[in-house]
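All protein chains but one are shown at their positions in the complex.
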Amino acid sequence: MSELLQVTNITAGYGDGPAILDGARLTVEPGKVHCIIGPNGAGKSTLLKAICGMLTIRKGDVVFKGERLNGLRPDQILRKGICFVPQERALFPKMTVRENLRMGGYVLDDTKLRDRRIDEILERFPVLRERADQHAGTMSGGQQQTLAMARTLIVKPDIVMLDEPSLGLAPKVVQEMFDIMKMMSQEGVTVLLVEQNALMGLKNSDWGVVLDLGRTLFEGPAEAVLADPRIQELYLGGRKVA
Amino acid sequence: MTDILQILILGLALGGVIALMGSGLSLVFGVMRIVNLAHPSLIICGAYVSYWAFKLWGLDPIATLPIAALIMAAIGVLLYRLMFESQAKSARYSEMTVLLTFALAMIVEGFLGAAFTNTQRVTSPEYATDAFFIGSLFIPKGQLYAGCVSLAIIGALTLFLNYSRLGYAIRATTQNREAAELLGVNVNLISMIAFAIGIGLAGAAGSLVSFVFSFFPAKQWEWIAMLMSVVVLGGMGSVLGTVVAALLLSVIAAFVGAWVGATWSTMTFFLALFVILLIRPQGLFGEKPELA
Partner (left out) sequence: MAVDLQQADASSVLEARRIHNQKLARQHDQTRATWFPLVVLGVLLALPLLQLTGNYNYLLHLVLFTASYAVMASGWNIIGGFAGYISLGHAVFFAIGGYFSGVLLARYGISSLLTAPLAGLVAAICGYLVGLITLKVRGPSFIISSIALLMIARILFDHWGFIGGANGMSLPVTDLPVQTAKLPYYYAFVLMAAFTVWATYRIKHSKFGLGLRALSKDEVKAESAGINTRFYKVLAFALSAFFVGMSGAVWGEYLTYLRPNIFLIILVSANLVLMCILGGKGTIAGPVVGAILIVAFNEIFVATLGASEINILATGFVMVLGLMFFPNGVIGTLARKGKLPRVLNWD
């Protein structure tokens, strides 16, 4: 197996609080869409934050392209090629769309290259082009999510991690977000998705990961995860669980 | 009429200095969400640098301003490393940092008091007691120079924040720290730089303050309340707001001082703070009230 990112048995938590993740593992293969599902409090978002360096990893390893990422700062991990779009979308509300995109290319030293990629993105996302000089805080939820996802493309990352891109969006808009995600995937970006709506997430993915109680319980092709009766029972609403 | 004009001029000149005193506070709050209660005590440190440079070697306080600023900026780096860096991940960040700065203010006051006593000091270069006369109006040279230098420094700061790459990173960190971090800004380094600039501004303000006001270590408490009312009115974190608020309040204070009495002139700032909190807690340029 030619994995791009390998997470082995990591333990992590917030501050000096209890460990939220305890024995989570994950294998990310290039070019695929991976979906992490699990109940509330399972540690899905925590796992993404641990990978991108926002949390200290207490035990275990995160290995990317054969290199250990443990202990690196978020800005260093970004430079390696892993982009993270958190639930809150991480926009600068008082900067314009264009300025937000420029901030997306903060790590690029070549400003000409950066501006060229910004133009490309504005070309591809008419929603953003029309609002290029509008403050990001004034856009709708879907538009903000589009901006947050599109912004990652400026640095041409290997992996984009999306934390619940569908959060708080209308069902119709949710599908648009998944379409953008698929488009990114087709361009060769590996996607790691955390999704509360497990059914929807798995249907749009290649690989499924079940996270519960801070550890990985199951990994497999998305169709296999969808089809597994136990997973249907526990996570897809087959039965009410405590 | 000339009376009013006269008071207005004096108020504006002082307002310029107060703006500079507040701008560092505002910057540090904006980037790091730290209400630096020690800011006035650090201004007083800067004032002592220029005071002694003048007293011992006869150096002009405006000439020693860059030195005071640099010394204080270096102290800023040190303080950041020792006290504030480790707080970044604290769950009670805003409470912890404000208490730390409060304790720092006491340390600085105690230290300065022990070293230089609580005698009132003022640097007295020739222009501090001189004035320009235009008709029946007079403009004290000291206050005029100090006001102009202040506004020049704030202008340079604004240009730096809006047009340099570092300034960009500082503004991004101000607006959304987590997002800036995820986009590759080393927020810890940026915070340290911003903190150092903020404390450096305190040093610079100190040099000017040294010949505009008389000062002594315990004076800081009066200034804390004064600067805080300026910063709150300006909308915590907005440097432009701070300037506008400083000019506005110090003009009002000048009128109150002239028509009601000198004691009530300082009171203006404190009462203004209450009125602002009552009517518009987010200040003139602030976004929304602090309720997180």
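For reference, chains read A and B in written order, and residue numbers begin at 1 within each chain.
Just so we're on the same page, a residue touches a chain if its C-beta (ideal position, glycine included) is under 8 Å from a C-beta of that chain, and two chains touch if they have at least 3 such contacts.
Bear in mind the structure is a predicted one, so any value in this text is a computation, not a measurement.
Listed here are the chain A residues that touch the chain not shown: 18, 23, 210, 212-215, 217-219, 230-231, 233-234, 241-242.
If you put the missing chain back, the residues of chain B touching it would be 29, 33, 35, 37, 83, 86, 90, 92, 94-96, 98-100, 102-111, 113-114, 118, 217, 221-222, 224-225, 228-229, 232, 236, 263, 266-267, 270-271, 273-274, 277-278, 281, 289-292.
As a convention for this text, only the chains that are shown with their structure count from here on.
Here the CA centre of chain A is 42 Å from the CA centre of chain B. Residues of chain A touching chain B in their complex: 14-15, 52, 54, 73-75, 78-79, 83-86, 88, 90-95, 102-104, 106-107, 151, 155. Here chain B touches chain A in the complex through residues 89-91, 168-169, 171-172, 175-176, 178-188, going by the rule given at the top.
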